[in-house]
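In this view, the complex is presented without one of its protein chains, the others remaining in place.
And then chain A:
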Amino acid sequence: MLASLRRRTAALASAGLAVALMAGCSTTGAQEPETDPSTGSQETTAELSGTLTLATSSDLGPKLFIDDFTAETGVEVQGTYAEAGALGEQIRIQVTSGTAPDLFRSAPGFAAPSSVLNLANEGALRDLSDQPWAQYVPESFSRLQSVDGETYAFPTYGQAMLAFYNKDVFEEVGVEPPTTWSEFIEIMDELKAAGKVPIALGLADNYIMQFLPFALAGTLVDGLEPDFYEKLDAGETSFVESEGWRKTFELFVGLVEDGYTTPDPLGMPGDPAMQSVASGDAAIVVMPSAASPVLAGLMTGGEDRMGSFAIPATDDASETIVPFTPDYLVVNADAKNGDAALAFLEYISTPERASQWAAEVGAIPALTNAEPIDNDVNRTMQPFLSSGQVAPFSNHGWPGGQVAGALMEVGQQVVEGSKSIDDLLAAMDAAYQEAMQ
C-alpha cells in the first residue's frame, strides 16, 4: 500500500503539472544580432553580462542549456523552479509588487491569473513580435499569446490531449486504434465484451472532467464550428446554442451511460484510474501528453507497451482535430536584464535545442521548425501538426477559470444524473459572461 501511495503521490505531482499546464539581477546592454536565414535564429553577438533571473516549473529543460549559455554570453542564470500552480500564484504577486523574475513560465491564454494574456493586457510583459523565432510559432497558438496582433510569449514546448492505451490489452482483444467515431465505439464494444473497462475515468479528481470533452471538442467545436468563439465574444451565440458543445457532452455522457467507462467514475480518483490501464484492467485513458511518462512508468513494459491515438468525434477521419497547447516562457516588461532574457529565448529556439527541451520533459516541440522527436506521442501527433489539424485546449481560449470551473462542477452533476446537459451549457454561458466582466 505504501508503494501504491508513493506511486499515487508521484502521479499526483505529474497530474498537477498537467492541470497547471491546462489552466497554466542586474542590468546590461546589447547590440543588434545577426539573423541566420536557415533557422531564423540570430547569432548572439550582443554584449551581455550580469544575471538573468528565470522561474519555470521544472529545471529539466533549462539545465540542458544554462551552462553553455553562460559560457557563451557570460550571463549567470539564476533559476527558481516550483510546481506550475504554485509558481503561477507566486508570479502573480511578484508582478504586482515589481519583483518578478526577468523570464518566467506563464500559462496560455487567460487560463490563470498569471496567464499570458492577463499579464499582457496589464502591460506586464515585453512584446516579442520582433524576435527571430516568432515566425515559427504555430498559427493555432496566436489567440493564446497575442494581443492586437503582437506576440507576448515563447512556446517552449507543447502537449496534446490524446487517448493512451495499453498495447498488451489491445493485442489480447485484437483491436486497433480507431480513426472514426464508429470504429471507436466498435472497439469499446469489443473491449467490454472481453471483460475490460474500455476507458478508465477518474472523475473524483474534478479536473479530469475536462479531458474527454476537450478531446471531443477539438473536432466538434474548433473543427466544425471554427467561428464559435468569435461569435461568442460578439454575443452572437452561446454554449447553449452551440451544436458542437452539445454534441461533445452528448457523446461524453453517452460513453458513461453505455458502460464504456470505469463503473462509478465519480468515486474513482485519477491516479487509480490510470493505474488500471497500466495493470491491464482497463484499456484506454484520455489525458494530456504531459502525464504520459507517469503512465509509461507504471506499465510493466514501460513506454514500449503504451500507445496513443487521437480521439475521433465523427465518422470522417479527416475532420479530427487534436487539442494541442503550448507551455510558455515570457519576458517581464520591467526585467532588470531584459536583453539577456531575449538572448536566452533566442538561444533555446534553434530547431535542435527546441527539440531537446521538449524531449527532456516528455513533450512535443512547439515551434514549427523544431526537429521532430522519435517517440510514440510525437509520431501520433506529427501528421496533425504537419496538416495544421490542431487547436488549443478549450479552456485556454476562455476568458477566465470560471468557465472550466462550471464545466467541472456541473459536469459532475450531469454524470451523477442530477443535472442535464442544458444546465451544464447554461452554467458555462453564465460563467463565460461573468469572466468577461
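Descriptive notes on the structure:
One rule holds for everything that comes next: a contact is a pair of C-beta atoms (placed from the backbone, for glycine too) under 8 Å apart; a residue touches a chain by one contact, two chains touch by 3 or more; residues count from 1.
Basically, contacts and distances are computed from a predicted model.
Looking at the choices "Ferrous iron transport protein A", "Acetyl-CoA decarbonylase/synthase complex subunit delta", "GTPase" or "Sugar ABC transporter permease", the name in the UniProt record of the chain not drawn here is "Sugar ABC transporter permease".
Remark: the omitted chain is touched by one listed residue; of A:Ala134, A:Val147, A:Ala204 or A:Leu224 this is A:Ala204.
Within the set A:Asp227, A:Asp264 or A:Asp422, the residue that contacts the chain not displayed is A:Asp264. Annotation for chain A: contacts to the undisplayed chain at residues 1, 4-5, 8-9, 12, 23, 89, 92-93, 95-96, 112-113, 118, 122, 124, 203-207, 262-269, 272, 400-402, 405, 408-410, 412-413, 415-416, 418-419, 435.
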